[in-house]
Structures are given as C-alpha cells and as structure tokens.
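The structure appears right after this line, and notes come after that.
For this depiction, one protein chain was excluded, whereas all remaining protein chains were kept in their positions.
Chain IDs A and B follow the sequence of writing; residue 1 opens each chain.
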Amino acid sequence: MSSMNAKHPRPTYWRSLAELDQDPKFQQMLATEFPEPLDGREMAPGTPARRRFLQIMGASFALGGCRFQEDKLLPFSRRPEGVLPGEPRRFATAMELGGVATGLVVTSYDGRPVKVEGSPLHPTSGGGASSLHQALVLGLYDPDRSEGITRLQGQARVAALPAQFEEFVAAERPNWQSRGSSVRVLSSLSSSPSLAAMKQRFLTAFAGAKWIDYSAVETDNLEAGTTLCFGKPHQAVYQLENARIVLSVHSDVASSTDPAGIVAGRGLARGRVPEGQPMSRVYAVESSLSLIGGIADHRLSMSAGSAKAFLAALDAELSSKLGDAGKGAQPKPAAKFLAEPSIAKFIAALTQDLLANRGAAVLLVGSRLPPEVQALAQRLNVLLDGVGRTVTYHEVPVRERRKDALQALVQDIQAGRVETLLVLGENPVLTAPTDLGFAAALAKVKTSIALSEFEDETALLSSWHVPLAHPLEAWGDSLAHDGTITLAQPLIAPLFGGRSVLELLALLANDPKRDGLEIVRRTHAGSLPNQKAWDRAVHDGFISGTMAAPASVTVGVLPTFALAESELRNGEASNGKLEIVLAPDSKVYDGRFGNSSWLQELPEPLSKQTWGNAVWLSPGTGKALSIADGDLVKVSAAGKELTLPALHVPGQAEGSLRIALGYGRYAAGHVGGLASANVDPVGANAYVLSALGAPFLLSDASITRLDGRQAIASVQDLHAIDAVGQAGIDERRGLLLAEANLEEFQKEPDFAKHLVHHPPLESMWNDPVSYEGHKWGMAIDLNKCTGCSACITACQAENNIPVVGKDSVLMGREMLWLRVDRYFSGSPENPKLSFQPVPCQQCENAPCEQVCPVGATMHSHEGLNDMVYNRCIGTRYCSANCPYKVRRFNYLNFHLDKVEATPFQTVTNKKKLLMHMVFNPEVTVRARGVMEKCTFCVQRIQNVKIKAKNVKRSIADGEIKTACQQTCPASAITFGDLNDPTSLVAKDHALPRAYSILEELNNRPRVRYLARIRNPHPELG
Amino acid sequence: MATLWSETNPYLGAPKGDTDFARITDNVARVAEAAKPPMGWYIAFAIALTMLTGFGASLAWVSWTGIGAWGNMHPVAWGFPIVNFVFWVGIGHAGTLISAILFLLRQTWRTAINRFAEAMTIFAVICAGVFPGVHIGRPWMPYYMFPIPNQMNMWPQFRSPLEWDIFAVGTYFTISLLFWFMGMIPDFATLRDRATTTPRRLIYGIVAMGWRGSSRQWHRYERAYLLLAALATPLVLSVHSVVSFDFATSQAPGWHTTIFPPYFVAGAIFGGFAMVVTLAVPARQFFGLKRLIEIRHLELMNKVILATGMMVGYAYGMEFFIAWYSGNPYEVFVFVNRAFGPYAWAYWTMIACNVLIPQLHWFQKVRTNVWCTLAIGVVINVGMWFERFVIICTSMSRDFMPANWGYFVPSTIDYLTLGGSFGLFFTLFLLFCRFLPMVAIAEVKGAHRDAHANHGGHGGHDHSHAPETA
Partner (left out) sequence: MSEMHHKKPESQEDAPLFGLLAEYNTPSELILASQKVRDAGFTRWDTFTPFPVHGIDRAMGIKMTRLPWLVLGAALAGLSLAIWLQWWTNAVDYPWIISGKPFWSLPANVPIMFELTVLFAGITAMVGMLVMNGLPEPAHPLDLKRRFARATDDKFFLLVETRDPRFDEVLTRSLLEKSHPAALEDVPEDRTTSAQIPTGLIYGLIVLTAIAVVPFALFAKARTTKSRNTRIHAIADMDSQPKFKTQRENLIFADGRSMRDPVAGTVAQGQLRDDDALYLGKVNGAWARTFPSQVTPTAELMDRGEQRFGIYCAPCHGQSGEGDGMVHLRASKLGQGWVQPSNIHQQYIREQPVGQLFNTITHGIRSMPAYGPQISAEDRWAIVLYLRALEKSRAANLGELTAEQRQNLK
C-alpha cells in the first residue's frame, strides 16, 4: 500500500480528516470543489481562465513574485531492492474489455505508471495495443474519479467512510443470508476465473441470489449463433494470417472495439505482404465503412438488414457447388437486390475464390447480426475446411441471454422481489435499453450498491457508491482471446482507496481472504503451487500453456431461415424504411472512456471526427432526404428520438444510418459532460434509441432535418471541400499515396518511384556531415496499416502532447504529432479507402531548418531534425515552410492552462497535481508560443544509447522502438539505423515499392513509405 | 508673379512677406506656428488616437493570452500580422523612393511632396516594425534574433530570410530617418529663427543644431544629402526584395516564385504612391498648400501609379502563366484555387482594386481631379492589402497535402490590430502635419526662379585664384 493510503485509510485525497464529518457545509464544498472545466474549452480566446488572474497576481508583485521555482528532493529513506530512482521499470499486466483480456506492459517511473504498451510476451497481444489501452494512464490520473464512498441521503449524496460502509455491510449480511433470493448482482461480462470462483462463493453464501452478466454492447448473437450451428455455445478464434480469402460481413474486426481486434489486425497484416509470399484477398460487405473495409480489395456497401439474404444466397451457392445441398443449406432467397449486376458479379467472384481456396478461406460476421447469420457463417467456415486452419472453436459456458436476464431483473424489481442490487463496474442507467426502464426500477430497490470508477449515472441513483479500483490499481485475472489465463498486477496502490470487484465481493460474502492478491492467488493455487511459479506467471503476465484446447465441432442441420420483408431489400433511402446501426465507439467504447480527453480528441479513424458523434449517412441518402453535412437532424425509430448532427460518409449503405454509442453523458466528468458542473455532454446519447428487442440494429427508422447546424470538429476536411479543391485532391492523391494492383506491381515493382516525373535530384551543396555512426530512419507500410490510430494515442501518451479542446480543433489547432491521413478514391457510393500515417519526415535537407531565424530547429549528427523548445520564439516560419505540415504550434497555453501550472507559485490544487502525474518525465512539457513536432521519440533513442554505451556494446536492431511503432498491432512501422544494412528499416527502405512523399522537392525525408498494393479479383478488377 | 504665393488659406489668410522667399517661408512655417490647427485636424486626431488605443489594447491582450487570440491556425500559421507587416513595409517605399530617386533624377517637382513622402515612410516603417515583434509566439524574447554575444554561444541563423528582414527593415528605417532629418535641419533653423516663444525656440533650436546656413556647411550638406540619396535608392529596392524572399525562398506553392522581388517592389511603389496621394490631397486642402502641391504634381504621381499598377497586373498574369508552364500540379492548383477557390472573393477584390480601377487614370479628367485621385488612392491601398492577404493566407490554406487544408478565419482581435495600426500611422502623421515643416522650405526656395538670378559674367568663370581648402 502506498504510504498515502497506509497512513490515512480514508479518502483523504485532499481534505483533512476534520472536514470529513457529515456537516452540510462540507457537502456544499463537495459540490463546489471542482475548478473550471478541464476540457480545454475555457481556453477559447476571450474567455480567460481563472489562472490568468493568478498570473496577473504573480506578475503584479513582479520582482517579489516571479522568482525561480524551488524544487525539493525527497529520496527514499530505505530504498527497495531493484528500484533505482529515475530508472523506469516495466510491469506486465492486463486490461479486460468485453470479457477478453489483452496482455499489457506498463512503464512505471518512480512507481508511477506513465505509459501502457502491449506485452510482447503475451500470446495474443504480441506487443500491440489499441488506443483504449494507451489511454489507461490518463484514466488513472483523472481528477474526476470518485474520491470516496458516497451514499444517498434523501436527495443528496453524502460522503461516507469505508468503516461506515463496512458496518452497514456487516449489519445487512444476515438479511442477505436469510433472504438470498432478494439479492441481485449485475456484473460486467467477464472471463475472470477468480470472479467465477468468487461468484460461486457469493451464490453459496447468499443462497437464491441471482447473478446477471451484463454488457452494454452486443455479445449474445455470437454464442446464440454457434449454439444454433454446433448445439453448444462456442468462441471462434480466427487465424487470419493463414487465410488467402477473407470475407467480412459487417464485422468490425481490427477495430479497438473488437476484443480480438489486435490479433485480427496482426493476422490481416501478415497476409498483406506482396513480396515473396502469396497475398491474401479481402472482401468486405458492410453498411458503413470499417477498418477491414478499408483494407478490403473489394467492398460492397449493403444495409445490415440484407446480410441474412446475402449470406443465405452465398450458402446456397456454395452448398450446391460443394454438393452439400439439403444438409441444412439455405434455398436461394427471393431477394431482388441479389440480382443486381454489381452484387451478382461480386457473389460470383467471391464463390469462385472461396471454392478455389478451401482450407484457406474464412468468413467473419459482425456481432450485431442475428444468430441465424452467425450460424450460416460458421457453417460455411466449416464447409470450407477452415476449422483448424483459419478458425478454431472452443466451448464457452452457457449464459442467459442479456435480453431475458434484464427483463427478468426489472420484472422482479417491479414485483418487489428485489431488496439488494449490486452493480459491479457497469453503468446500466446510461447503457440499458430505454424501454427497459432501468433507472426507474433502480430507484425502487431498497439497497443498491454501485461499484464504479466515477460517480456516474448509475452511481448517482444508487443508495451506495463505492469507488472501483482502476485496472492499473488492482490484482486480477481473465482469459485472453485464445483462452490463455492472463494475470493483472497493480502498478500503484489505489489513489482513492478504491476496491476491485473481487475485493468488494469478498467483503460482502465475508470471504476470509479480502486482499486482491490473495484472492487471485487462491484461484490459481492449483496450477501455480509455489512462489516461484507464481512470480514467473506474474512476471510474464500470463500462465503459459493455458490456451483453450480447440473443440471439434459438427454442424447441425440448420432450418430454413424466414426472411422478413425488410431483410429482402437492400436499404431504401426513404423515411420510415431506414435502418439504424448502433455501434460501440472506437474511442469511448460503450461510454466508459467518455472522460478521457485523449480519446475524445482522437480523430475517429474513418470520419476523422473528434469530440462527439454524429449520424452517418451516405451522400445519396443525404440528397434524397435533403440533409446536408452538419445539419442538425432528428433520428427516430419505434417512437424514440435523438437529435444530433448529420455527417455524410462515403461508402455508407443507402438507407442505412450509423450512430456511435457512448456519448451524451451527463455524469462522466469535466471532459465528457457533467451536469452538476454545467459541463455540456460531448455528443448525443444513442442508447435512447436502443430497444430491448432490437438493441443495436433498428429498422423502419426515419430522419428529419431540424433548422440549425452543428459544427463537426473533424481534423480532416474540416470545411466542406469545393469543386476546385476536390479536383486538386483527386489530382494529387495518387502522387502522395502510391497504390497499384498486384499484377501491375509485379510488372513494375518500383512503380512508386516513378509517380512523379522530375529532374535528377542534385543539391548544389555537398553535405556538411556524412551521417556516420547512427542514421535513424523509419518506414511505414501502407499495405499493413489498418488506420486504427492506436499510434496517435501512443504518441500522445509518450510525448506529453496537449489536448486542445473542441473549439480549438474547430479552429484547426489540434496538436497531434502524428496524423493518419485518410483518402477516398472511386465512387462516393463505394469508395476505396486509403490511410497514410504522417509523422515528421525528418528530412535531411529540412526546409524548416533554414528559415528559422534563431536556429531553434537544426539537424543532429544522426540525422534527426531536432526541435529546441527553449530556443524557439515562435515565428512559425518552419511550419509555413514544411511541405508536410507536421509541425504543431502552441497557440495558447494548452498544457499549463489545464494543469494550472503558473510560473509564479507552486501548484497546491491537488486535482491539478494529479494531472501532472500523467506527464512523461523524460519529455518536455511545452509552454505556449513554441513549435513542436515528432522527434522520432528521441528520449527513447537516448536511453538505449546510454545503456549501450555504459556496457560498451552496440545497439541491436529493434532495440529502439518509437511509441507509434511499438503499439502498432499490424507492425506497419519499422524504425532503426539506416547505416546497418541488415536492419529491418534499411531493408524496407531498399524495397522497390519504397518511396517518399514529395520526393521531387529533394528534402530527402528519412521516412519512406511502402506503396499500397491491392489484390483485386480479375473479374471485378 | 508676386501673386504666386499670395494664396489665401482657409484660416490663415495670405502669407506675409515682401519677397517670394519670405512668402514661401511664411506659407509653410505658419502652419507649424499657428496657435491652433483647423477643426478637421482635431477630429482626425481624436479618431486616430482612439484607434491607436485599440492597437495597444489588442496587442496587450495577445501577448497575455498568446497569439491564439488571433485567427492564425494550422496550416495558415501566418495570418493578419504578417499581412499587415508586408503591407506597411510596402507603403513605406514611395517616400524614400520619391525623395532619393527623383532627387538623383533632378526632378524638381519632388520638392513639393518629398517631405510628406519621407514622413510617411518613417511612420509606415514604424507600423511595420511593430508586427514582427508581436506576432511571435513568445514576444518577450525577440532579442534572440539579434547577434548579442552570450554565454551560450547562441547566435542568429543567418540563412533565414526573417533574419535578413531584421537587418533590411532596420537599415531602411535608420537611413530613411537620417534622410528625413537631414532634410529638415535647415527648415528647423528657419522655424527657430521665426520662433516667438521660448519653448519653441529651445526645441527647434536643439533639433536645428545651430544651423546658420553657412555656404561652407551647405557645401558638405549637399554632398552628404546626395550620398544618402544614392545609398537610399538601392536600399529601397532591396528592402521589399528581401521581404519578398520570406516567401520566394520557401517551398510553399504560391510562395516559391522567382518573380516576387520585382513584383513586390513594383507593388510597393504602387501602394506607396497611392498612400502619398491619399495623404497629400487632404493635407493641401486643410493647410492651404495648393500652390506648393499643385495638381500637376498629383497628376505626375497618378501617372506613376498607372504605370506601376500595370506592372503589378503583369505580375499577376505572369504568375498564372509560369504556374501553368511549370506543369507542377501543386503550383497550378494554388493559382486556380486563388481565383476560384474559397478565397476567390479576396482575389477578385485585389484584381479590381489594383488592376481594373487604376485604369481610370488613363483619362486626364480623372488624373487631374483631386477627389478621384483620393478615391482611387484609397481603393489601391485596400487592394494592396488584399494582395498580401491572397499571397499569404490563400496559398497557405491549401498547400501540398490535402489532409492539412483549412480555412483561415480572422478573429475580432485581428481586425482590432489591423485598424489599430492605422491609428498609429495617422496619429504620427497628424502630429507631423501639426509641428513640422510639411514642405521642404529651403529646397522649394532653391527651386524658385529667383534662386538662379543672373550671376553669370561676374568673374564666376575666372579660375585665376587658387581656391582655399574647405
């Protein structure tokens, strides 16, 4: 335990104990404790933040006040073994999302976690991590996390001491034991063995109690589908690297919202190497753009409703070809749209490919599609001999369907059969379907205990709120995508004395073991008998050899599926016949990350929207219903309505709307929205549309334009592109982003080098230095990049990149060092999608350097384009002269305004101090008025160089990894020493398809791109 | 002839004096000596002062909150401040050009307006000089740009065109100031000797530095003046060339243009002359200098404006041609985008103001009409400001990579700063009109016919005597 909690086992986060008694004054103080909003919008010019007055104060007693700040040194009196002050240590841990664990490695600086990365040792994550993982540290140091236990007194929430809560529990426990049937537990869907064990203890302790696995996003269909297909619920594990043909039907695989996204991304990337090995071909059928849709060689926009008919047709086609007709094969559905030439051709080519690649083909189906479709897909996977090659199955325990469980729960509450309700780490008041009326029901329950990180929507209505320990604060375990048991160790003692789910249950069930560590160890006592084995497992972050054994499956005979009228047509752009797809957001997931400013400002990979959600519709549908970009619209389905801005997205299926879930929160915090502090919600809450029967896929919806518009804070095409601009883009896209089809590439492998015709690039000067020693360079493979944007958040976390807030994004002042540019080509109905990550190109003839009047940016002897923050006076000439526009300028005091660091006095506001803790101590925290840009993570380079120098050894290739490279699931980025011909990056630079952007300017960038190669079917071209 | 200087002036009546020289003196000097200036001066000064306050306020706010208070953004890192800077530097050209070049070309008509023009130059350069200082992100450390020895061995980076600017604008300001001041010394002496109150006598006495019009002094004086003129002439041409290097030496499409130096200089003279007429017309009306600043002079300037205006128009066209001829897609796009993109309105304003409207000067009626001259002068100033806006903002808003494209929208502070800089300019200019000799008295006298009286034949030619040393 950290001394803070050891000395004061109370939420003494910044109040003295005296304040903690229940007097009303203190309650007011609680309400008024929060300082000005932290989300950056107070920094809009013209609205000075409070600290400006502090500054004025400081400035006013000028000579007296503005003195150099004093610094204290506080060393350990007794230093623990293995701890060297200032020497970062790395710990293996894990994060569970949607019941699937991802193995992580977290860097801890002086015992404070500062950076999250994927664990290279871990079988599934293999070093990759998504934006959600990257943003964990920011969540840990979020000043809006609840500081202590609160309980409902009348209408007001009052703080309570842990002791008081424990007394309450002790008093209540007998009732629970006697009337266990009145106890309900709403736990977040988890695969944790310890939780399963704890669940058993709980249910035995309180006989008759009911346990509900809750998830805000769709999880039932897959299991229902496999049950339908194999008789038992199974988990499908795909090996995309073995697939030659991949068909994705509305699947969001490779996205951060997919629990297996990292594995899938890596698998896909492995198949997309055009050199040497045969290259995979990806087909995508989907209602809205997705990352895999971006990779796809062939993409078909098709409304989600018509997926069933599509797969049925495919099934019929394949079954007949494979002579499997009759054995549960579907008849060819009588859907007109299947006869459309484009679709018919698509299916023909697809069937041909699938048949030609039996054993190397795989079908992925989005979890939102109904069980029948899932069943069909798995049936075809088996039929195409995918089992054991491209897909394996393992059994998963049978679970009650979410729908039934929730319905039963609410009915029981209404009938007064429930006296105690535990909500563990979930936020059903926000996320449960509205027609369920959960909020109303919750109020009826006598004792409701909400365990959550924030005092969120659910916690506010519960009679007790207990702070949940952050994933980086608690011991835990859960299963990875392939069933490997993954262990999570804490990086720091709970900052607010939060409890993990296990610890709370242990307390309630009066488990002899109360400490998270002990509980988890007990679970694995069998497999890890002694300390050594345990330590090894903790060190690695997982128990090796626990991967789930593949089950052998037999496909049952499927009934002929009935097709509703709406499922027989392929979308229709007319009100009352629209479909709405509600998808978890790639940034805030189901809303739980709503208060993370990194994620809120992260551009959505496809729409490039920051700070909020919008309803996606195709330009065609927009025209048909006369709805323009940014129009405020009312979306309605089954009598429920939602108002939000509209966004035209190419490749959206006609008549299909997509809305991201997880926005519009009113109790998220000062970033995501906090009614109590008059902070407007970010985006609109799409859960209000979801119904118990059809939670995420609604049909027969309408959309109507309201008067009024709402600016969409997008980082690309912020302003609508006019005809002239569009022409310009079309003209140059091909020059900046080299693309070719496989056979073209094989004919002319170095086509990318001849995109632009230019005279020989000769400088009139000789180089002042010949980069001996190291010569750092980077290569980015556009063929592997899925555009998932994990690299952006990784960069932000590593390099202390400020968040600027929605208003500044709207002014085009975002600070992200690494952009992922997204380009559309082809028809807006069915566009080709291309991504291009753009960091600083570290040009050898850097145009930025010669224009700086003060030499604030210059070249290092290793060829890095260094930025000297202290020397920079902010003429912004370098940015003006940078053809890649990768330089970012601190137009305002983005950082220091938010963390209230004034030059004149030490910060005492503990909330602000907490925010200081997220900064990487090895990177400058830039002040206003200075230019900044990608440094190739120079601090990482230096660390390794120093280590190597100390022991007089040379640096191995791959020893230095930049933050973006490190986190990339597809390992599309390579970095290293170009002087070492054997290094990966040197090899990549030597590839024929390597090229650099705007080569004709002779800036000689150190970043080279590997051209994008598509592998289309000859018939479809 | 005797009536030549007996022009009755709206509020001072006819100039006193029994010789033409005396009347010339009186005609100019009395303006500075008048107990109180005309009402118009007070109104104008009040307005100017208010705008100046706005200037101060906006700059204070900017240096407090950060330049984010302006509209500058990514990719348009240079917005209004640099537009204003280039605009004012441009204005600052006609002055020294008129004085220096016309002096070298022995254009005696310059005497009517050179003092004006020089003053205008000084004040315009002051306005320009403000911006590089305040537009930087950390306005408290512009001294990094000067070669000040320091323990860190940190020096400026002399390859940067901004560094060249520092020296170019600095030199230009210094030389212009010297040129202006030197021209005024004899006139200060005149004011000193006419002064009736002690403070005036003291102040004018100090600035006149004891000038008594000794011929031996006149001799060196004229030499020095000639040298300064000779130095100032190439300087004028260099300054705006250097300013244009800021853009010409960069890589950005629309900036990277070899035609910029001549094009900028022509534009500067164009705008500068426009500003001179804009100022000269009201001044001659208010202060009764109609006989000194004649219609003839205005017409000559209008001809210069017409000529330079067409040079500018040629440059506009040539930019397009070269862009097309280069076949560089980025280059072509930038110019198409200027004319038909989101900023087309700015581009066509510029064309209208700088190329089309000045064509009216083909007609003598227009050329010789004071009010048309004034109106067209103002229009051209607007147009020249837009020229800089088009070059800087439009080019930047859409450069190489479409992912960076944006649309620059100025903030209210931007407008306040722009208006404020005019406040500074006019405040200084009105003070000049009030307290300094608006016309070069000595030079006008020197250009008067009585100055070249028939002195030939009187031993003027005999070299029998060995001259003594000076």
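Throughout what follows, a contact is a pair of C-beta atoms (placed from the backbone, for glycine too) under 8 Å apart; a residue touches a chain by one contact, two chains touch by 3 or more.
No experiment lies behind these values; they were computed from the predicted model shown.
Here one chain is not drawn; of B:E163, B:E331, B:E387 or B:D414, the residue touching it is B:E163. Of A:K910, A:K945 or A:K987, it is A:K910 that touches the chain left out of the display. Within the set A:A316, A:V382, A:A439 or A:I492, the residue that contacts the chain not displayed is A:I492.
Contact with the omitted chain, checked across B:T50, B:T108 or B:Q217, is made by B:Q217. For chain B, the list of residues touching the undisplayed chain reads 17, 19, 21-22, 25, 138, 140, 147, 153-159, 163-164, 167-168, 170-171, 174-175, 178-179, 181-182, 186, 189-190, 192-195, 198, 201-202, 205, 209-224, 227-228, 231-232, 234-235, 238, 242, 245, 442-443, 445-446, 450-455, 458-460, 462, 464-470.
For chain A, the list of residues touching the undisplayed chain reads 1-4, 7-8, 12-14, 59, 62-63, 66-76, 78-83, 85-86, 89-92, 105, 108-112, 475, 489-493, 495, 517, 532, 535-536, 538-539, 763, 765-769, 800, 844-847, 849-850, 855, 858-861, 869-870, 895-896, 899, 901, 903-904, 907-908, 910, 912-917, 919-921, 924-927, 930, 1004.
Operating definition for what follows: only the chains that are shown with their structure count from here on.
In the complex of the two chains, the chain A residues touching chain B come out as 43, 45-46, 48, 52, 716-719, 721-722, 724-725, 728-729, 731-733, 735-736, 808, 811-814, 819, 821-823, 836, 838, 847, 850-855, 858, 871-877, 879-881, 883-885, 888-893, 928-931, 997-998, 1001, 1003.
By the touch rule above, chain B contacts chain A in their complex via residues 64-69, 71-75, 77-78, 135-139, 141-142, 144-145, 154-157, 159-163, 166, 246, 249-252, 329-330, 333, 336-337, 340-342, 396, 398-407, 409, 411-413.
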